[in-house]
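Below: the structure, in structure tokens.
Excluded from the complex is one protein chain; the other protein chains are retained at their positions.
Chain lettering (A and B) follows the sequence in which the chains are written, and residue indices restart at 1 in each chain.
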Amino acid sequence: MSGNRSIRVTAGILLAVATAALVGPWISPHDYATTNLENILSAPSLSNMHLFGTDDLGRDLFVRTMLGIRITLLVAIVASLVSLVIGVSYGAIAGFVGGRLDAAMMRFVDTLYALPFIFLVILLMVAFERNFLLIFVAIGAINWLDMARIVRGQTLSLREREFVEAARLTGVSTLKIVFRHIAPNLIGIVVVYVTLTIPQAILVESFLSFLGLGVQEPQTSLGALVDAGVKHMEGASWALLIPATLLALILLCFNFLGDGLRDLFDARHSS
Amino acid sequence: MKMLRTLWLTLILAVVAACGGADEAAGPPNTLERGISSDPETLDQHRSRSIQAADVIRDLGEGLVGYSATGELIPAAAQSWEVSEDGLKYTFHLRDGLRWSNGDALTASHFVAGMRRLVDPSTAAFYAEMLGDLENAAGITSGEIPVSMLGVAAPDERTVVLRLVQQTPYLVSLMTHPSTFPIHPGSIAEHGDSFARPGKLVSNGAYRLEAWVPGSVISLRRNEYYWNNAGTAIDAVNYHVIVQDSAELNRYRAGELHTTSTVPPDSFAQVREEYGEQLHVAPYLGVYYYGYNLTRPPFKDNAPLRQALSMAVDREQLALRVTGRGEAPAYSWVPGGVNNYEPPLSSFAALSKEEREQVARRLYKEAGYSAENPLKIEVRYNTNDTNKKIAVAIQSMWREVLGVEATLINEEFQVLLANMRDAEITQVFRSSWMGDYNDAHTFLSVLQSGSATNMPRYENEEFDALMALAADQVDPEQRKLYLEEAERVMLADYPLIPIYFFVSKHLVSPQIEGWGDNVLDYHYSQQLSFKAVQ
Partner (left out) sequence: MLRYTVLRILGAIPTLLLVIALAFLMVHAAPGGPFDDERALPADVEANIAAAYHLDEPLPQQFLRYMSGLLQGDLGPSYRYRDYTVGELIGTAFPYSLKLGAMAMALALLLGVSAGTVAALRQGTALDKVVMGFSMTGISIPVFVIAPVLVLFLAVKLQWLPAGWSSATGMSRYLLPVITLALPQIAYIARLTRASMIDVLGRDFIRTAHAQGLGTATVVRVHALKPAMLPVLSYMGPAIAAILTGSVVVEEIFGIPGLGQFFVRGALNRDYTLVLGIVVFYASLIVLLNLLVDILYGAIDPRVRYR
């Protein structure tokens, strides 16, 4: 696939999945929380509109899967934004100010790389109970380091470019330089890395769900659905296969999209 | 290129790690492989508390009395015993020639030493109150009386005498509990509190401790000095620590285990179909319940509301469809099958589902709630698949029958425990109670005013008075009546919602003989054997 086409295809798929997740629950006659103990683990069927079958409490898996996609995407996107905000401001400051501060700040990033982060996330989830917001923040807090490094590198090189130099000589204020000249030039690389951070955030969320530290029932996420599906893998394979396939599809698309955007960005930069 | 070095370092480490390290030897061919759901916290019978620790300790040690595979009391270290007429003095006669696993003689004084260590405040034993009815026990545990004053004595090498301050009809069954097992005085003197580690533990049961890899496996070997060594068929036992029930099932199916500690709820139907004969399900002394926080609104002084919520829970559906492992729906607090006890049932047990829902709706309305003004409550449960499913189902039942808006809060076990203990933010919470001995007292005493385990904070003078009357009663028939009346009084107050009574569930390999189902869920390895190969 050529760069542009793969971007369009993957973005299209992601858009379609997201739309289905938003609209799907409306169309279905079922809701995500109502149990039906007379109809547990039934196979997908059109006749009763359980398109993806039911789970072990008789809840409609189609609606739950759509809800799971929403929450998974929400967690991933917000987590990425958190890492974006921290990473970009940290990296931009270090890169723009430079000198000792830069050295100290990057040393700090190096040491943070040394921490067993996943352990800290588990501790965080344990210490502050299952707070939905906290899942975002925790995941975002892991992922900002790469972002900070990349943004700093980019800022450093931008700082030396002629147009920044020229702006400085003509007496433009530092703040203005950062916003007018540096920030717009960072957007490309930042978008690429956010796209690549999202699949990581999705995997961390599913990992937390596996440990039972994910979102609260009857809310759900793709990770939680997959974890539940694993337990019925032999008797009710659809309960695993459908959410697992969707999870894989979303991860794949974000990875492809990120790669495509990176190629595009690289090509534009080298030309 | 710094990374290149890291890479080589990793590779070299990998090769070194893969080659190095001798592995533990497997047991003899005649080895029983058992699943256990968590590591014991220690194999010291006094400092341990978990059911898992007790399971292993019952293989390693032996009390004065034991249980048969089907749950009848049988002589163990003591070959006989008598009770005085007033029921306050028990005399146990030990077998001749009892020995410890290192060959030392086992005498009556070692039992005395064990019981003294149990109540000694410096031991800080979890089960210190187990022998609370012995003379001076309470005063010793609170540090007012010296340990030597405990009402247990060894008049000679083969006699243990216990003196009680009040009637305790279940006293003999307490002698099967690991916390009353004897202590090898030499090892305590030598190793202090770490005497229970592999290589140090001297035990008096059918097995001795060979090795323990925390988080993985506990290995036991035949104790050649055990009095019934000839009657012990299996040479070695491995307890494999498997936290995830689905992983345990996989290992059983792969032929790696002979017995499992449980069967995962999600696979139960499939297991019953595939392994019908190998599946053992039996009633168990435990009740699963939802408690109300009685110290705060909306449940404080609001019996109609408590009754409405209780009646709206369809226990038959829960037991049949959600847990689905043969659990009995609970309409009382004490399970059926307890010695000398007929649990009274909640008033609504006889009503049909529709009648119950009707009454529930009426009570709900009387308590001042309606569709416009629904009850909004939080339900707390600890993270676990069964708990989750039950919570979701009950939330749904309450919404459909009454229109209650319940929010589910899934907490980690330690968090839930702390919240229940504080009784501040809790409203409805999930909990359970497992009996420690086969008597209604182990259940009913939980709900006495001020009991540390009284999670709903239930207080009723009439209930407490009936419990006190029962405690002083010598006549078992009269005692039974008092206890039953106490439960009846309690049930009418609806301080909690009993949901179902537990069952024990195990898979037992067809190669194994001697497995018996019993209400205590005790399965001594020494009573099992491999079927002779045809």
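Throughout what follows, a residue touches a chain if its C-beta (ideal position, glycine included) is under 8 Å from a C-beta of that chain, and two chains touch if they have at least 3 such contacts.
A quick note: this is a predicted structure, and the numbers were derived from the prediction, not measured.
When the missing chain is restored to the complex, the residue among B:Leu98, B:Val147 or B:Val217 that touches it is B:Val217. Of B:Asn30, B:Thr407 or B:Thr453, it is B:Thr453 that touches the chain left out of the display. Within the full complex, the residue among B:Arg253, B:Arg399 or B:Arg488 touching the omitted chain is B:Arg253. Only one residue from A:Val9, A:Leu74, A:Met106 or A:Val126 touches the chain missing from this view: A:Val126. Residue positions on chain A in contact with the hidden chain: 107, 110-111, 113-120, 122-124, 126-129, 199, 203-204, 206-207, 210-211, 223, 226-227, 230, 233-234, 240, 244, 247-249, 251-252, 255, in rising order. Where chain B meets the omitted chain, the residues involved are 1-7, 9-11, 13-15, 17-18, 21, 23-26, 33, 39, 41-44, 47-49, 121-122, 124-126, 128-129, 141-143, 193-194, 196-197, 213-217, 238, 240-244, 246-247, 250-251, 253-257, 412-419, 421, 431-434, 452-453.
One rule holds for everything that comes next: only the chains that are shown with their structure count from here on.
Computed centre separation for the pair chain A/chain B is 44 angstrom, with centres defined by C-alpha atoms. Chain contact summary for the complex, chain B toward chain A: residues 246, 264, 266-267, 269-270, 317, 320-322, 383-385, 388-389, 391-393, 395-396, 408-412, 415.
Residues 33-35, 37-38, 40, 56-57, 59, 126, 129-130, 212-213, 216-218, 230-232, 234-235 of chain A touch chain B in their complex.
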